[in-house]
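The complex is shown incomplete by one protein chain, all other protein chains being positioned as in the whole.
Chain nomenclature is as follows: A and B, assigned in order of appearance, with residue numbering initiated at 1 for each chain independently.
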Amino acid sequence: MVNNILDTVKVKKPLIHHITNMVTINDCANVTLAVGGLPVMAHAIEEVEEMVSNSQALVLNIGTLTLEQVKAMIKAGKKANSLNIPVIFDPVGAGATKIRTETSKKILNEVQISVIKGNKAEIGILTGSGGKIRGVEAESNDENIESYKNFAKEYNCIVAASGVTDVVTDGNSVYKVDNGHSMLGKISGTGCMLTSIIANFCAVESNHLQATVSAMVAFGLAGELAASRSEVKGPASFKEAFFDEIFNLTDEKLNRGIKVRGEVN
Amino acid sequence: MVNNILDTVKVKKPLIHHITNMVTINDCANVTLAVGGLPVMAHAIEEVEEMVSNSQALVLNIGTLTLEQVKAMIKAGKKANSLNIPVIFDPVGAGATKIRTETSKKILNEVQISVIKGNKAEIGILTGSGGKIRGVEAESNDENIESYKNFAKEYNCIVAASGVTDVVTDGNSVYKVDNGHSMLGKISGTGCMLTSIIANFCAVESNHLQATVSAMVAFGLAGELAASRSEVKGPASFKEAFFDEIFNLTDEKLNRGIKVRGEVN
Partner (left out) sequence: MVNNILDTVKVKKPLIHHITNMVTINDCANVTLAVGGLPVMAHAIEEVEEMVSNSQALVLNIGTLTLEQVKAMIKAGKKANSLNIPVIFDPVGAGATKIRTETSKKILNEVQISVIKGNKAEIGILTGSGGKIRGVEAESNDENIESYKNFAKEYNCIVAASGVTDVVTDGNSVYKVDNGHSMLGKISGTGCMLTSIIANFCAVESNHLQATVSAMVAFGLAGELAASRSEVKGPASFKEAFFDEIFNLTDEKLNRGIKVRGEVN
């Protein structure tokens, strides 16, 4: 699954254009650097087309959306589509408010998304199987693989639903990722950071199913390694260790630590 | 004073809707998670009413205000009022510029605030006893308890003035909190984080005077515990230790470490 994807990111240093929220924007920049890519954050409507044209992937994250920002997202997304640059979409808080749900649908309908990544409530709400969200956190962890598969086929994209076990599907194959650690839920922005890592991997690997599963393994494994460190005494020291572990990941570590159950159809 | 407030936060996981500044927004999210609550940051005027309706407290913080953002604050605040959701207000930089002072007064007049928390310059300027501010930092640490009490009665809210000694009043009782550490002044955003902790406590404890005093104890005590750690060598290692200590606080630790002088009238 993983192959030499981390090495490739480090060699190619893909430029990842983010239009994202103001809560975790710094974390997304730093995790991109840590994994080997180059981050650029730009949301002015006058420049997003030009910026994305020089990028190798585009992240759209609606964590602190405004209608103005959504316009820039769609403009950048369409430009990315025209240049075959993968677009990774994180529908943060879909289901929590009407404009988050409607914006998510609008982006899905107007931009060809390569990967949609959300927690199981966000993904459940958008794929129609339902879910319960409080703010931006999933309250329910139910999964409905059939609805994920249908959605992936309908929108021709990868669906990645994160949770204790992550589920990833392209509409045919289904993978379950068991890497991860509960401490990842104690810090803000882990979902956004995972999305950024997926973008880095999709920027260098055209098999986006494989790239997404590998990114989820990398993210979860770094969490496991960080949590096992003796100096970790709470969420802040865990976060520091997590970033360091992301930086120190290798393809060999990934291949040793991978916990994926494949159900290839 | 403290009772089992931390346990209650951890069990109830209150959702804390923040409309806040872009400097410390990540810190406020993380401190909310560390203390046991769930943060959500949302400022689009189209969604603030819906978001606050599902929340257990609302934080309004004008650290990087714009007039557009203030409109969203007032809309969210009025909705919170209609649903009896406590509103915690941090008038960052009141006195530093006209729009900060005027916005603070506007919010106080249009929204029923549960707690106003500021440094002694901000609180002095708004309560009419005067104060000197440089940017967002108090230059004067004078306190005028009578003016705080009058203000608390007039606006039917808790007044919390932070400083070396914090002063908290509901207009009748006055409490002084001596917990804290000078290193807290060496990192950006501690005032904002304190406001977020107050919001978490007020979300689960209807006695907002007690909740506010307890939050100030928790905040100050975590600072004391962090500063005493041998690995702390400057503000960044202190900040990491501080977050970890917030996460590891218990009601028992609070009751052991509390330094409050009550002047109940």
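Simple rule for what comes next: contacts are C-beta pairs under 8 Å (C-beta built on N, C-alpha and C of every residue); 3 or more make two chains touch, one makes a residue touch a chain.
Note that the coordinates shown come from a computational prediction; the quantities given were computed from them, not determined experimentally.
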Candidates B:Glu110, B:Glu137 or B:Asp178 - the one touching the absent chain: B:Glu137
Contacting the left-out chain in the complete assembly, out of A:Lys75, A:Lys149, A:His208 or A:Lys239: A:Lys239
Given A:Ser55, A:Asn81 or A:Asn119, the one touching the chain that is not displayed: A:Ser55
Candidates B:Gly77, B:Gly93 or B:Gly124 - the one touching the absent chain: B:Gly93
Absent-chain contact - pick from B:Val23, B:Ile45, B:Ile145 or B:Ala227: B:Val23
Touching residues (missing chain, whole complex) on subunit A: 13, 15, 17, 22, 25-26, 29-30, 33-34, 38-44, 46-47, 50-51, 54-55, 231, 239-248
Subunit B residues touching the omitted chain (full complex): 21-24, 26-27, 63-67, 93, 96-100, 134-137, 186-189, 231, 233-237, 240
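Here, only the chains that are shown with their structure count from here on.
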Geometric centre distance via CA averages, subunit B-subunit A, whole Å: 33
